[in-house]
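Mind having a look at this structure? Questions to follow.
Missing here is one protein chain; the remaining ones are kept as they sit in the complex.
Right after this comes subunit A.
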Amino acid sequence: MPIDLGFKIARIDLSNCQVRVERLEADTFDLLIGGRGLAAKLLFEGQPAGADPLGPDNQLIFATGKLVGTPVPTAGQTTITSKSPATGLYFKSNTGGAWAKALRRAGWDAVVFTGVSERPVYVTIDDDQVEIHDAGELWGKTVRETEAWLHRELRGQGWDNATIGQAGENLVNFACVMTNLFHAAGRGGLGAVMGSKKLKAVSVRGTGKTPVADPTALRREIEAVLAKIDGTVKAKLYVDYGTSATVEYVNESWSMPVNNFQKSHIEDGHLISGSYLDEKRYMRKGSACSACPLGCHKYSEVRQGVFRGKSGGPEYETLAALGASLGINDVEAVLRGNELCNDYGMDTISAGGAVGWLLECVERGALPPGAAGDLDLSWGNGETMVELLHWIAHRQGIGDLLAEGTRIAAERTGGDSYQWAVQANGLEQSRVDTRVAKAYSLAFAVNPRGPDHLHAQPMAEFGHFPEARELVKRILGREEECTGTTLKGKPELVRWHEDMFALTDSLGICSFATTSSYIVSLESLALMVSAALGVEMSGEELLERGRRCVVLERCFNLREKPNRKDELPWRLMNEPISEGPLAGHVNSAQELGGLLRQYYRLQGYDLETGRPTRELLGRLELAEGVKGLDDWAQTLP
């Protein structure tokens, strides 16, 4: 017997403090599964094209998948979806912790915020009771202070909070939403959307029950997944070091973005690596997200000196963004920067990207050496980085310009400064050098949010470990393409990873289980969906639902901006890697164009424009299932 696959959604209009309950039938599950897929549908249907990201029409959607609340490994993810102020386009950002499980136990699949409150508020969801409260006392507080205040105010255990810090309040274009203190829905400025609505926190307590269709079968399959962890290279690294395990490898293979992607290797890079953090006891055991046996999220502490303090993390991206890509190998400065970003609620990748852009502008004379007062704006200065993070969060001095993100900052600065803004479509690129990772380059270009790794992380292309090679063989029928720089087979790899990622997000589990460490195979996922939800779908049928989500997100973007291009940052498309064994590689327009055409063909998109066709939308049953899509699709070829 399947469990109830309908959706219960709370619609909260902050302009007039109204709460409405909406129910969707199980046919939405059959179309788009839930979580990210459900949110993509709600976003497309629920707001007009051209809505101001920071205005009342933009929706801020918190959604979670049907596996959350069951013991399926890593089923603890919240997907936050909105139109981003940084990109002006569709944006979903995931976060862990225990917030998603609380929401599901409280009986909700999604919460949709619209409107703009006149004064600061926070919202409590206590099982089926939704209330809006004054947050005057909370405004201006850091994430840590906000958590502490809520803990006192709400008294008692069992509340899980999603909050913003000052970065969100000050509408920094890369402000995060933080859940359970240290887990970030990091990218795209969704914290600024929350701040624009004057919504400081969403606190949830759920005491209900999550049904499971076949407990015995579910336990059997979960035990099979858990048994694979220790023998799986990447999963074991997550268990031992978290994502920081990758730093040394990337640096030693000369593909670390150093000095704003000018160089590919940092001297003494091991000083910012996971093993160094572990050895010197900066890194400690952390708090795992709900139902996660990997527990990749570590805590860290600097015990003495000017950078003293503790925080959650650091992740690979942070060590690269606040460290290597600014020429900094002082791990204590990076940990301090990480803590500030967590506490202000600010994305470390974009913050590091903005600081790197400023340093390069000064290096090349587009901005004067005194652009930030007395601060020394040369590469490798940890104190400067830390100081600038304060400035950005408070929009102080040049921090006000940096808070806009590098696309806008470069537009305002002019000259050649756009070349050093390592962004495309308004999003700063993840600290991944796509010039030597061709599947990544395609995945980043077609990612609806911009060039980063969180819509498809095709780690398999490097063939580093047996699980990766096995997957490549399975997708391509052969495994010789297991290097980053080959082009052959990459569109197929990207397509599989995109579909799998969307499916993963839609079920509420973590991509680290399915597409990064590959401990959960598609077959295993189908077995767990069957046992947990009582839904019989093959792996391929599940994957097709992921693909529907990918196509729908593309439609949202084309409705907003018909001339949006699948592209990569200027530097990566125009400047070859300058040093090391991989020197000379670039993501040229010609190379990327070739990959894109093959990908469009696979997807059934128009080969010239990359737009989905009406025929495709009909075949995927999206035209019928998503209100307004067919009308909009009249404009398509």
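The criterion applied here is as follows: a contact is a pair of C-beta atoms (placed from the backbone, for glycine too) under 8 Å apart; a residue touches a chain by one contact, two chains touch by 3 or more; residues count from 1.
Note that in this section contacts and distances are computed from a predicted model.
Of the names listed as "Multiple sugar transport system permease protein", "Electron transporter", "Aminomethyltransferase" or "Nitrogenase iron-molybdenum cofactor biosynthesis protein NifE", the one that matches the UniProt record for the absent chain is "Electron transporter".
The chain that is not drawn here is touched, among residues A:140, A:295, A:580 or A:628, by A:295.
Contact with the omitted chain, checked across A:6, A:136, A:215 or A:466, is made by A:215. Screening A:17, A:49 or A:226 against the full complex identifies A:226 as the residue touching the chain left out.
For subunit A, the residues touching the chain absent from view are 69-71, 73, 98, 105, 157, 180-181, 207-212, 215, 218-219, 222-223, 226, 229, 284-293, 295, 299.
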